Each structure stands twice: as C-alpha cells, then as structure tokens.
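Only one protein chain is missing; all other protein chains are in place.
All chains are identified by letter, namely A and B, in their written order; residue positions are counted from 1 within each chain.
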Amino acid sequence: MLKVAWLIPILPLLGAAFHGLLGRRLGKAAVTVVALGCTLVPLVLAGFALAAVQAAPDRRIDLPYFEWMAAGSLHVPFGLVLDSLSSVMALVVTGIGTLIHLYSVGYMWEEEGYARYFCYLNLFLFFMLTLVLGSSLPLLFVGWEGVGLCSYLLIGYYFDTEVASAAGLKAFLFNRVGDLGMTMGMMALFAAFGTLTVGDILTQAGRLSPEAGFGVLSFATLMMFVGATGKSAQIPLYLWLPDAMAGPTPVSALIHAATMVTAGIYLICRLAPLFLLTPITLTAVAWVGGATALFAASIGLFQRDIKKVLAYSTVSQLGYMFLGLGSAGFAAGFLHLFTHAWFKALLFLGAGSVIHAMHHEQDLFRMGGLRAKLPVTFWTMVIATLCIMGFPGTSGFFSKDEILFLAWHKSPGLYAMGLAGAACTAFYMWRLMALAFWGEPRDAHAFAHAEESPATMTAPLAILAAGALLAGLLGLPRIWGGSFAIEGWLEPALTYGRPFLAPAAEHGGAGLAWGLMALSTAVALAAGLIGFRIYRRGPAAEELFAGRFPALYRTLAGKFYVDEAVEACILGPVRWLGNCLWKAFDVILIDGVGVNLPGALTRAGGDLAALAQTGRVRNYALGMAIGAVLLLWFFLR
Amino acid sequence: MFLIFALITLAGAVALVFQRNLVVAGLCLVLCFMGVSGLFLLLANPVAAALQIIVYSGAIVVLLLFVVMLLNEHQEEAAVRARPLQRWLSVAVLLVLGAGVVKLVAGSKLLKQLDASPMPPAMTLNTLGDALFGRHLLGFEVAGLLLLAAMVGAVALVKRDL
Partner (left out) sequence: MTSLNAILTGGLQGYILVALLLFLVGLAAVLCRRSVLLQFMGVELMLNAANVALLAFARFRGGDAQGTVYYLFIIAVAACEAAVGLALVVGLYRHRQSTDTDRADALKQ
C-alpha cells in the first residue's frame, strides 16, 4: 500500500486533467464517474494509510521520492510524510471531499460548466492533499498556493457575473497578502535552521528552549501565523470569506468550511513544537483567535443572506480553533477542526438544499415554514445546529468546551470572549433555523414549488449528520470517562523532535472543568432559546430592534463597515496613486516626452529643413555657391 | 592692350547684370564677347578670336535675341515678392568669392612660374585642323552627333503637335 501512497494526491490531479481536456466532449456521465472515482479511491487509500500509520513506529512514515531543489545549502526533497496528524487530515479531506462531490452531482447537474466545475474541484483536492501530505515547507506551500488558486477559480465559477469575479479576485488578493507572511516565515526558518524539511526543522527545534523575547524564531512563527491568518480568514484578513459565498454552495461547504480554511490551523499544528518555543506568538494567536471569534459572531447576528450567516459563523469558529491552538491546546484545536468540518459542511450543504428548493432564493426574510416541505434537510440541519451551539453530548460540545477550558487557563479574558461568542453563535444559528423552517412562508410562490432535494443531495446530508454526532467521541474528555483519545493519537506528531514541554500546568480540578462546562452550556442554551422564540414567527422583531437601536443595528448588520474602511483607507489611495502615476508618469513623461516629443521634434526639424525647398532655381544656385565657398574655404585655407 | 580688352569684357558683363531691357542686355553681351575675342588675340590665337565672334556673338547671341523678340518681353517682370535675403546673401557670397579669387591669383606661385614661359607661335587653322582631324577625330564626330541631337531636340520641344 505504501508503494502507491503517492496516488492519493495524484489521482485527483489526473481527474482534473481528464475533466479539463476531455470533459466537455465526453459528457456529464463520464465526468461524474471519473470525478467520484478520483475522490473515492484516494479515500480508500487514505483509510489504508491510516491503518499503516497506526502500526508504524512512532506513528510516522516518511516517503521521500526525489530531490526537488538543490541550491547551495538548500536541499528540498519531494516527498510525502504520513503521520498521525496528516493521515487524519487526509481522511477528512478525502472523506468530506467525496461527500461533497456526490452532493455536487445533484446540485450542479443543470449547470453549463459541469465539467469545468469538477475539474476545479478535483484540482483543489490534489492541491489540498499536497498541502497535507507534503514533507517539506516548499511542497506545502505549493499546495497552499494551489488551493488559493482553486478557491479563486471556484468562487469565480459564475464568471459572467460581476459579483463572483470580484469576490474571486478579492479572495486571491487577500490570500496573497497572507502568503507574503508565509514566505517570510519560511525564509526566517531557513535562516534559523538551514533546512526547509519539516522533520529536520522539528528535530533541530527539539534541542532548543523557549525564546525569552522576540527573536528569529518568534518572527518566523509570527509570519507563519500571518500566512495562516490569510488562509483561515482571521482578523485582519477575513474580509474575503463572506464575499466568497458568491461561489456555488458545495464549494462553500468544501473549501470555505471544511478544508481550505483549515489549512492555517493545520500548518500551526504541523509546526506545533516550534510554536511551543515562542510563547509571544502563541499569545498573539490566542488573542487574535478569540477576538475574531467574538467579532465575526457579532456580525453574523443580523445578516439576511443564509450563506453570509454561515460564512461569518465559519470565521468565528476558525477563531475558536486558533484560540485553542494559542492556549497550547493543539489537540483541542485540531479536534474542533475535525468536528467543525462535519457540522459546518452539513450546514452549508443543508443551506444549499434550501436554496435549491427555493429556486436560488437566499434571503432569510423571504423563507419560512419549510419544516414540512424539506424533512431530511430540516432534521440534519437541526443536528448540525445543536452541534455548533454546543448542545451537551454533540461533537461540537466536546471540542468547544475543551477549547474554552484551556482558554480560561491562558487568560480569563479569552474565556469571556469565547463565551460571548458562543452566546452569539447559538443566537444566530437558531435565528437562522427559525426564519427558514418555522413561521408562515413569506414568499408564497417559491414556497409552493419547494420540494425535497434528490437523493444525491440528501444522502451526503445524512452521512454528515451521523459523522457530526459521532465525531465527538474522539474527544471525549476525561471527566466524562473518556480518554481524550485525539490527544493521545496526535501526540507523536505534535511533539516530533521531543521539544521542550512546559511542565503540565495544574489545570485545576474536575470541579473547575464541570463549572466552566455548565456555565457555557447554560449561556448557549439560553441564547439559543431566546433567538428561537424571537424569530419563530418571522423577522418582525428584528425590524423593531432596528428601530429602537438604529446605530447598533446598522453597525452590526453593516459588518462594522470594515470593507468600506479598507476601501477608503487602502484601496482608494492606491487607486488614486495609480491614477496619478498614470496621468503624470505614463501620459506626460513616457508618452509625451519619450514618444511624442522626438516625433514632434523630427517633424519640426523637417518643417524647418523644408523651408530650403523653394522650387526656385536662383535659390538653389545660391545654395551651390555657398557650398562652393565653404568647400574652397576648407581646402584652400 | 590687355588692360583695355579686360576692362571692355568686364564692363560689358557688369552692364549686362544691371540692365533692365533685355535687348540692350544682349548687346552688352556682344560687347563682352568682343572683349574676349580681343583677349584671345593677345593670347596669340587668331583662330579662337575669329571663332568667338562668328559663333558666339554671331550665332548664339543672335539666337538669344530671336527668342527675346519672339516672346516680346523686353523688360523683366515685376517681382511677385521682393526677396531681400536672396539678394543680400548673393552679394555677400559674391564679394567673399571675389576677395578669395583675387587673393588666390595674386598669391599663386604656380601661376608666377608659368608666367615665365616663352611666347609660342600663333595658332593657325592648319595646326588646329591637324589636331582636330587627327588626334581628336572621335571627339569631333561626337560633337557633330551632339549638334544633330540638339537640333532635333530643339525642334521637338517647340512643336505644338508632334
């Protein structure tokens, strides 16, 4: 099996090539079969890989293939590494990827660019798997950039609309800013360690002790975090994610919920030993994560578009993951990544089902009463909502509470932010559910035509619901009788190189854990209930609220006007500068002086010289006489 | 003698330049040619002197005067636009050239050298004829052809319909 491990990323690439070159000609059936095959087979192989990793010593299998770059002292191998972290992540990517491919068959069947869609989707899988399985940072970066590219291509799938093209470009540009940070981080790491292979870096790092101030390592990890900020939509580089909802809904589910945006968290988990050595960066990670969690959740409270609510929810949940990582809970953060992938993908696909049924209506204020019409969608979305709000027993409950517990120990302020965010999360999720599925239908025409989606779309919903409920078992905490299995599983990967580990802090007794758990559960349940009751009969209450607190409402619903601020402070001046440079530099200097002036001078010179052409013989004779004088002067002086 | 003939020549030429009336100008030209003929005589070349009067004053100037009479334009026309630049520049150039010429001739050593050669015998028609039909026969024949061509060309140019 290990001999064909390289097929895991390569098969989707071949699928993408097939769809791109032959898809249009061979028809939708062929495209469907190839697309599903190219995700199913890697899923199976990833399962085998997981089993192999389980059996391997130190739960790590290195598969170097060839030397990719050799320049001076830089040697970058081209290889894969299967360890406990990457094998689980690969399983998540291929598993959720396969489900979403299946869902897309139904969702995108009517579309003109069917083959193009699956080409991009398979290409995305290839890049994501390269990112996950790559053994060196440059290879990871190839995957990193590649998923950014595929994100751009897929967001801009409806390229003939202004909105989608602009959103795709926005995503790509914000990613680019983050990538700059990542590149600088890689350079700093190379300067510090002389190698870019992850294994070697971590082995070397194992011999170091944590940095006291802000040194090269802190800079490197901070830059890596900046890269993660761009990819995983944290403050300040989160602005692209809500706009990315312009792409097809399965794309939002796969890329902007489950896999691409989690690449930042994955990166930090990979380099966990490094981050443990740089407490300043870890603190920054935690506070940025916590702030994002609260900030994004507050914006999601009053959005009208169903996908925008889920987009801000994703930003917020990613913030939770970073909060967990920053509190030195790498396993907890990764667990939340795992559970979030299930229920957020489920939420997006469910929203897609609703949108599909309502004939591409996305405004919550125009939905209502869909409970009876879309039963499967409804019940699966209820399960997902319970997960995300942290209902006791669901997967989201375990992961979120673990994060909040660790956050408390890092700083109570962080816990407060997380708690407030959880309240907002519960509120807006039940607001969404109430507005969509309860109450009187507000758009009678669309409601009349709404019907449950086909099996290709509802089957993945059901599978995801099951996964969302069961995923929590991986993180069953000790106070519940479990063993927090995920931590044990990931430990060899997270502590590769035997890094300096702070002595396990006294994390308080079981009493503190129960107390915090109870508090967050109570807050979430209360907020959810309030949200449900307010919106059960429709959005009237919101209009009342908007009337009573107009400034607050407008700020929240207007996304704190951050987009407008960026436009005014950054984009506007840059465009103005470009305009000035064009007018002054290009038009006047280059066009005027460089191009037009020699032409004008030549013409003027020609006009001047033409004065001598009078056509009169006398003048020409005089010219000859003058010439003769000059010649004689030269030769006879 | 030389001085007289030289002055006649130059006077005729200068008068020509300043003349208004074309016919009088033609007559000044004849005067000039007479002077030149005299100079040829002083150069011991009576053949050339004779030819000068016969051909130049007797044929070419007559032809010129024929055309003047034919066109019936005895005065130069009024100028379309006065062109002072041309005039003053020409004067300047001519003065410079004149000064240069005088200086050149006065200072030339070669000329001084050649000045001392002895006076040859006068040219006779016999000598001329020997040379013309002897060594320069080809040139003579070509000149004849040239004259023929010029005659034909002149007629062709002025015929109204060929």
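Details
Everything below uses one rule, namely that contacts are C-beta pairs under 8 Å (C-beta built on N, C-alpha and C of every residue); 3 or more make two chains touch, one makes a residue touch a chain.
The shown structure was predicted, so the numbers you read here are calculated from the model rather than taken from an experiment.
All shown chains touched by the missing chain in the whole complex, by label: A, B. Annotation for chain B: contacts to the undisplayed chain at residues 1-3, 6, 9-10, 13-14, 16-17, 19, 22, 25-26, 29, 32-33, 36, 39-40, 42-45, 47-48, 51-52, 55-56, 59-61, 63-64, 67-68, 70-71, 73, 76-77, 79-81, 83, 86-87, 90-91, 93-94, 97-98, 101-102, 105-108, 111-112, 114-115, 117, 120-121, 123, 127-128, 130-132, 135-136, 139, 143, 146-147, 149-151, 153-155, 157-158.
On the side of chain A, the interface with the absent chain consists of residues 610-611, 613-618, 621-622, 625, using the contact rule stated above.
Quick note on the criterion: only the chains that are shown with their structure count from here on.
If you average the CA atoms of chain A and of chain B, the two centres end up 102 Å from each other. Residues 618-619, 622, 625-626, 628-629, 632, 636 of chain A are the ones touching chain B in the complex. Of all residues in chain B, only 86, 89-90, 93-94, 96-97, 100, 104 touch chain A in the complex they form.
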